[in-house]
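My questions will all concern the structure given below.
Of the protein chains in this complex, one is absent; all others appear in place.
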Amino acid sequence: MTYNQPLGGNEMPRFGGTPTMMRLPEAKTAEGLDACFIGVPIDIGASWRAGTRFGPRAIRSESCLLRPFNVATGAAPFASLQVADIGDVAINTFNLPDACRRIREAYVEILRHPVRPITLGGDHSITYPILQAIAAKHGPVALVHLDAHADVSDTMFGEKIAHGTTFRRAHEEALIHPELTFQIGLRGTGYSPDDFNWSRRQGFTVVPADDLWGKHLTTLIDSIRGKIGDVPTYFSFDIDALDPSVAPGTGTPEIGGLTTWQAMQLIRGCRGLNIIGCDVVEVSPSYDLSGNTALTAANLAFELLCVMPGVKYSV
Amino acid sequence: MTYNQPLGGNEMPRFGGTPTMMRLPEAKTAEGLDACFIGVPIDIGASWRAGTRFGPRAIRSESCLLRPFNVATGAAPFASLQVADIGDVAINTFNLPDACRRIREAYVEILRHPVRPITLGGDHSITYPILQAIAAKHGPVALVHLDAHADVSDTMFGEKIAHGTTFRRAHEEALIHPELTFQIGLRGTGYSPDDFNWSRRQGFTVVPADDLWGKHLTTLIDSIRGKIGDVPTYFSFDIDALDPSVAPGTGTPEIGGLTTWQAMQLIRGCRGLNIIGCDVVEVSPSYDLSGNTALTAANLAFELLCVMPGVKYSV
Amino acid sequence: MTYNQPLGGNEMPRFGGTPTMMRLPEAKTAEGLDACFIGVPIDIGASWRAGTRFGPRAIRSESCLLRPFNVATGAAPFASLQVADIGDVAINTFNLPDACRRIREAYVEILRHPVRPITLGGDHSITYPILQAIAAKHGPVALVHLDAHADVSDTMFGEKIAHGTTFRRAHEEALIHPELTFQIGLRGTGYSPDDFNWSRRQGFTVVPADDLWGKHLTTLIDSIRGKIGDVPTYFSFDIDALDPSVAPGTGTPEIGGLTTWQAMQLIRGCRGLNIIGCDVVEVSPSYDLSGNTALTAANLAFELLCVMPGVKYSV
Amino acid sequence: MTYNQPLGGNEMPRFGGTPTMMRLPEAKTAEGLDACFIGVPIDIGASWRAGTRFGPRAIRSESCLLRPFNVATGAAPFASLQVADIGDVAINTFNLPDACRRIREAYVEILRHPVRPITLGGDHSITYPILQAIAAKHGPVALVHLDAHADVSDTMFGEKIAHGTTFRRAHEEALIHPELTFQIGLRGTGYSPDDFNWSRRQGFTVVPADDLWGKHLTTLIDSIRGKIGDVPTYFSFDIDALDPSVAPGTGTPEIGGLTTWQAMQLIRGCRGLNIIGCDVVEVSPSYDLSGNTALTAANLAFELLCVMPGVKYSV
Amino acid sequence: MTYNQPLGGNEMPRFGGTPTMMRLPEAKTAEGLDACFIGVPIDIGASWRAGTRFGPRAIRSESCLLRPFNVATGAAPFASLQVADIGDVAINTFNLPDACRRIREAYVEILRHPVRPITLGGDHSITYPILQAIAAKHGPVALVHLDAHADVSDTMFGEKIAHGTTFRRAHEEALIHPELTFQIGLRGTGYSPDDFNWSRRQGFTVVPADDLWGKHLTTLIDSIRGKIGDVPTYFSFDIDALDPSVAPGTGTPEIGGLTTWQAMQLIRGCRGLNIIGCDVVEVSPSYDLSGNTALTAANLAFELLCVMPGVKYSV
Partner (left out) sequence: MTYNQPLGGNEMPRFGGTPTMMRLPEAKTAEGLDACFIGVPIDIGASWRAGTRFGPRAIRSESCLLRPFNVATGAAPFASLQVADIGDVAINTFNLPDACRRIREAYVEILRHPVRPITLGGDHSITYPILQAIAAKHGPVALVHLDAHADVSDTMFGEKIAHGTTFRRAHEEALIHPELTFQIGLRGTGYSPDDFNWSRRQGFTVVPADDLWGKHLTTLIDSIRGKIGDVPTYFSFDIDALDPSVAPGTGTPEIGGLTTWQAMQLIRGCRGLNIIGCDVVEVSPSYDLSGNTALTAANLAFELLCVMPGVKYSV
């Protein structure tokens, strides 16, 4: 079998050619794919700075710098997985519930195929319909959730759907295993002094950012991996889990966040988990003048691909 | 009677103090006011670049440079009108129809007072509920509409409310007099070769930008003023009527637009009209790195105040 | 016959989907096309600010805002021409002569088909190999050249190929008809007091920018069109022909340039000419923070498409 | 008693409403307040990049994202303290000594009330007159001073007042206890090889940044807290204490600075001190394109509020 | 005699080498020079946005793109004048009156030589001490003053010296001929409805910007030139005379300003006047992200050099 390969820099300069994710071929559907990149360009679930509607495009554009091998880990994802960029979901920019319906339906369709989608957001409200589709296929999943915020509000401005209610909804609809839900990197000011305790009361594990400052995270993720075992797992990476120095281009930045190397340790430590889908969300290009938030997201999406089941490692 | 005065630069440096519009006092309601500035911070009606939710804040911030007199025209609005900044409408960021309901209700409440609101947007979808409230009080109004786009689509992505459907809705609900509706500055690519003809078929007067290139606009506005006479008139200024060189910070820029001096000629020429409300919309600060789009909007809002009925002129 | 249509905003939001030029389908070759968009992403011919290597990508990205009809002129290019985006030429980033060879060969291949290429640059050195390929097929061509600079230096830093030598080379190799070469918008400081006279001595017509300040250009282009008649014509638009207020994102900006409406008058006035190819070059995105230079280039490329022979007009 | 509460995001979207600090009510004086936020918008004491005159406005604008509780520490400052934003000091932009006089007089007036002022700067020259007013009430104070620079020059360009002479003046006038003065984060190039030794000779404790690289700072601040005991203490936070990656928007950035989590450890460790005033200074918005330096300053000012005596903790 | 020549682009790429004005040689004094470029890097006279302290450096940096001949006018200034860049005046950043004293003394020293200084600002307060030195040598001078503001306030915040009082001081001290003082481009909001009438009452000629919109200015400057005759003349160009679209990087932008071509017409029309000094002021690089405001200033300074008495013309 021949696997799709990213277009090489010696065939076409990296600033030329169609800016698909990692310069992979485009595919119209997920048929025949083991993993796929997919964009959900939306920002109307955001409560502070807007702009994540341009997130997928910016991440793809910066991803053109990426080369196909993960030298640090030895992962060679394109040697054993069929991967393509299947484009964007046609969301409804003016109506959030309808956008969520469209996302859910698009993922139900995608998941008819045995593919693991890597989603490029978009604000975090998109993870709710994605998890609906995921759970419809796999049942409740384990969740590794990197974020500055727990996103477990009941409503925002009276609305049930917004980027701060995602995991409340997911829990209510039993899309996730609460005891296998890990929220990592939480911090910042809150609406009540025990903001994170709602999560804890549901059985989620909360790891605030201030417990992680300056630390290596391999032990943490090893422990999480041990608890999850082979339960199907979704990985949701809100880019604001990272420190604003690393990821300025996001909607609700909070100081004191994770470093990129901590993020890479967490993702790399997921090797062995049965990740059945994942996302990198909340990249807002209009606040990312250097482009480096999008570049970071592109790298993290690649690292997620590298820990998908079935990836060949040379080391 | 004592009129509110903008805080002077010799009392507090212009970069200090609360950044209300023109450094005017804040008021909780429109009671006792002849005119008021009011913000409607929303962007979920936008179809391309987002960010107008921060428009009112940016316009107010830049407006702190403005001094109280219009030297070119002699207008001294604060010598004969009671003016204040009454703050922002608490829109619903996640639900456009509900946001429009909130805007309409807010303006109905404001318009219980004999005040002329000058609205700072916000994307152009806000003009629809404002016109609903205006027409509820005044009946159908004449409309002077500066814009790159006609905003008369029936739906956008299937939705009846969006920043491109405003004047279709206004016409359907008889909020405006079609034969006294003037759309000025239209241009750009379109969805059909006769995009502007729908407007014309309803009786609107369309003045495309290319008819205005390089020309003084005093004759045009004199003619419009003659046609409108003393019919209550609403003035809606989409900042993208201006050329992108002048107003880069907007959501859907179109090349070949108006200059600021043409815009000022148009507004100044409205002196004598019975303007019962107006707006300056579509300023998107995250695309306005110099701040000059917001500064332009602040100046235009001031020029609009200067042509309100009752303003004293020294010249 | 079915013509390719740009992807509509109601099928996929404009910030979603593959950012091809105007959201047209991609094609691998020019076969079956009447006109094509093509990128040449290079900047190593630039003498001052770099960055035009990202020009094609930025122009395509901003072009996603464009809708398919030219409302001002009535042109409906996608109603009678088969148009696609055929991607980028794989230039050699490290070697300018080899890059030029690659460009020339790519265009020779493209021009085996009866297609009119609309090129997105890239610095202006690319027009030299394009004209070589054009002249190889059509013989010497008439040239309408909008630019701040004449680009007729013999060498730059001793090199024969650079963005300032293009039309010297083209003339030496008889790729253009000197008496049908029109250089419009020239200005700025020069290497000698009679910088523009070399062009004139070859028989070129030089129209300095200061002859055009504040003027409508319909008469000028009518006269040029009359002189050229039906001679095959190439149109080269260096974005620095425009004033830096309009087009800040370019490598060698010169104050006192053309307005966008003058540029549109010039292009629209070319209707009736036998344009066999054209380009828009010198967009440098890293100096174009608002994106509006790229947006302008996208609009100008569309306007050029609209005056291609065979385009249907509704007006 | 009812305490002022920040305006909630469900009452008014965070991008709407008056941008006071943390969306607190404004107060005209400090009467009845336990703590207050106050701006000193000045930059004419700066020696390199200017722009801190817009610091207070930018900090307040970004502070609108902050919610009222400190989830990490359990602090609920608005449950037991009366806090308001009392606006800006009307400094003289053209005359630094007169500006300092105005600041001193304003603080003397404020300190007639039993209030703890949290100052938003402004360049660091403002801390001199603030300390004059503080010492006039409290006598000499302990000082916790985070900064890249010691700010103990005798003169700058011959002037006694500038942002680099503040603590020399404070020491000369016995406004601070030298043996209870702690300068933390000093680094960078200097005017002499023993730049920091002047401080040491006066009895100050100097903790250079390179002693802190990669370390947790809880032990350091515990030790300082132990030494200070209940002596009235002033906390001065020059944002350039932080690394430029975290706080690019400042006038004299120095590489190798503190992380935000180190800063938070230092501030949180001050709980128990008798802080009678504090400031966050040197935020220069025109060099802070993402807004994140101002956001960081807003968070640090909130963390300072959280360690004020009398704050209720839920944990 | 050998005249200094700008370093050519074929000797050293324009982005290399010392960024003196136009890449001219540096000189320590004005001895032997006919004209000189000189910087006055200050911004503490500014009332709104700061940053002009970096103006001279930015103008010089962008000036490296300029070539030695004025193709439009035929001026060859380096063929008949000895010109150098004599560096910057060592102003006092912390004390405006002392800075003015230093500027005055520096210019008195420079003017011991028969040189015509072309000053790069710096905020507009610098023109006051420059005029003091000019008048000390030449007596009162004619003044051509391009600006958005009249700069004739008596005091600002109680201070006699600031960027808005310059020409009041100059008039009081009889540094200028009132009846030969021409203020061109005035506009914007004012402190009183007859802001410009103070100037008129002194005998100044005021030409508001709105009288110039869309017009060629050759007639205006011809008339001014006729009135001035051979009276020694100073030309002061505040960059905010230009429209903010052209010159965003300035401290107090006002919409509806001059175009660059109008500015060039005004300067070029000064040929024949006895210009004994001139300045280009108020460029604020931190608000000039594209660099084009500085580039514009560099071009205008060059145009001013080209109309100095004694310049050779090839046309």
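Think of it as A, B, C, D and E in the order they're written, each chain with its own count starting at 1.
Going forward, a contact is a pair of C-beta atoms (placed from the backbone, for glycine too) under 8 Å apart; a residue touches a chain by one contact, two chains touch by 3 or more.
Worth saying up front: this structure is predicted, and the values here are computed from it rather than measured.
Hidden chain, full complex: it touches shown chains A, C, D, E. One of C:I44, C:A106, C:I184 or C:V280 touches the chain omitted from the figure, and that residue is C:I44.
Screening E:F15, E:Y191 or E:Y313 against the full complex identifies E:F15 as the residue touching the chain left out. Seen across the whole complex, the unshown chain contacts chain E at 11-13, 15-20, 26, 39, 41, 53-54, 56-57, 61, 87-91, 93, 289.
By the touch criterion stated above, the residues of chain C touching the omitted chain are 43-47, 49-51, 53-54, 92-96, 156-159, 161-162, 286-287.
Counting the whole complex, the residues of chain D in touch with the unshown chain are 47-48, 156-158, 186-196, 208-210, 213-214, 243-245, 248-249, 252-256, 287-289.
Everything that follows uses one rule, which is that only the chains that are shown with their structure count from here on.
The set of chains in contact with chain B as well as chain E comprises C, D.
Steps from chain C to chain D, minimised over paths through touching chains, total 2. Summarising the inter-chain layout, the chain whose CA centre lies farthest from the centre of chain D is C. Relative to chain A, the most remote chain by averaged C-alpha coordinates is E.
Counting the residue numbers that touch the partner chain, chain C and chain E have less than half of them in common. Distance between chain B and chain D, defined via averaged C-alpha coordinates, is recorded as 40 Å.
In chain B, 13, 15, 47, 53-54, 93, 156-158, 214, 243, 245, 287, 289 are the positions where the chain touches two or more neighbouring chains simultaneously. Chains touching one another form the pairs A-B, A-C, A-D, B-C, B-D, B-E, C-E, D-E.
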